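Note that one protein chain of the assembly has been removed; the remaining protein chains are unaltered in position.
Up next is subunit A:
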Amino acid sequence: MAGLAHGLGGLKYDPKKRHRPPELNVFVAFVVIVLLFEILGRLFVGDSFLFNTRDGIDTLFNEARLRIIILQVAIIGIIALGVTQVIIAGGIDLSSGSIVGAAAMVGTMFAQSSINQYGMENTAPVLGLAFLDLPVIVAIVAALAAGLLAGVINGLLIAYGKIPPFIVTLGMMLFARGVANWTTKGKPISYLQEDYAAIGAGMTPVFIFLGAALVMHLLLKYTRYGKHTYAIGSNEQAARMSGIDVDRLKVLIYAIAGFLSALAAIVLSSKALTGQSGMGVMYELDAIAMAVIGGTSLAGGRGSVLGTCIGALIFGVIISGFTFMKLDAFYQEMAKGAIIVAAVLLDQWRARQQAARN
């Protein structure tokens, strides 16, 4: 195809316009932040952030810290995967944190056993004695169905009710939290089955996160679903004119987001060995932050699962790094806020740069 560029005044191949994967920038930012903590740590704390400095343990890296970083972000990371595709499609999902709460309650309700690990009898089951010691799959399906339902309602209202996603998901955020509180009048659910507790044990959450990330990556990259998600985020009018059933696709996108929030709820409640209606408060914002830090554009059309995964890692490194530096939690919050704003600022700057080049 080399001959194609001949005699084209002005239309020749311009290497400056070559497309560079945006994930590269995010990854560089990630490396810079890790190095920053490494240097600050050596200067002020006298310890290494990344490497193992303790005697007697024969590993190069500080594996305990790395494990905690990944484990910390795994659950919100699962939510962030759903939020990423919502934002790519030009929407927003503020309800994911509350869906976590509601789905956690629904799931654990069906996961109660008659006897806890200390041999104490469950005297006050939420759903009655008939619902104790059910197969774990029932609890999983119930939780996922609850999340899916909430997502479908979001999608239907946005696509067919023509209400802005911000409003719909804000409403769902309050509604789902209300449902979570209503289920047990605010009381936590305990006496969970051992099989249910196994879901969130050890490093399993990380594997669930990675599995979900892989599936979402394949979906967004190689299927019609993904292609059309990018298309409606980048030009909804064009997508409609091209014959894409934009409304149905939107329902599906929000449904998948709700499903992933419920998956996170299962992992979270299993890990905590309890279902609490307050679970997942503010998770929606952390999930949006991970997506945005990972290069997902709030204007729609741009972003990737890989970017969000790196965004999640950046998030984890910052939380862990602040703890490592022995800084108080409020500094963490300030830093998180500043980083989100900085990421959006960077995104807009990139968009302007691109506009100026054309």
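Note that in this section contacts are C-beta pairs under 8 Å (C-beta built on N, C-alpha and C of every residue); 3 or more make two chains touch, one makes a residue touch a chain; residues count from 1.
Following the convention adopted for this analysis, contacts and distances are computed from a predicted model.
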| item | value |
| --- | --- |
| Chain excluded from display, named as in UniProt, from "Inositol transport system ATP-binding protein", "FtsX-like permease family protein", "histidine kinase" or "Spore maturation protein A" | "Inositol transport system ATP-binding protein" |
| Residue among A:R42, A:R67 or A:R224 touching the omitted chain | A:R224 |
| Option from A:A146, A:L192, A:A212 or A:A239 whose C-beta touches the chain left out | A:A239 |
| Absent-chain contact - pick from A:L132, A:L249 or A:M290 | A:L249 |
| For subunit A, residues in touch with the removed chain | 1, 4-5, 8-14, 17-19, 219, 222-225, 227-228, 230-231, 233-235, 237-239, 241-244, 249, 252, 301-302, 354, 357-358 |
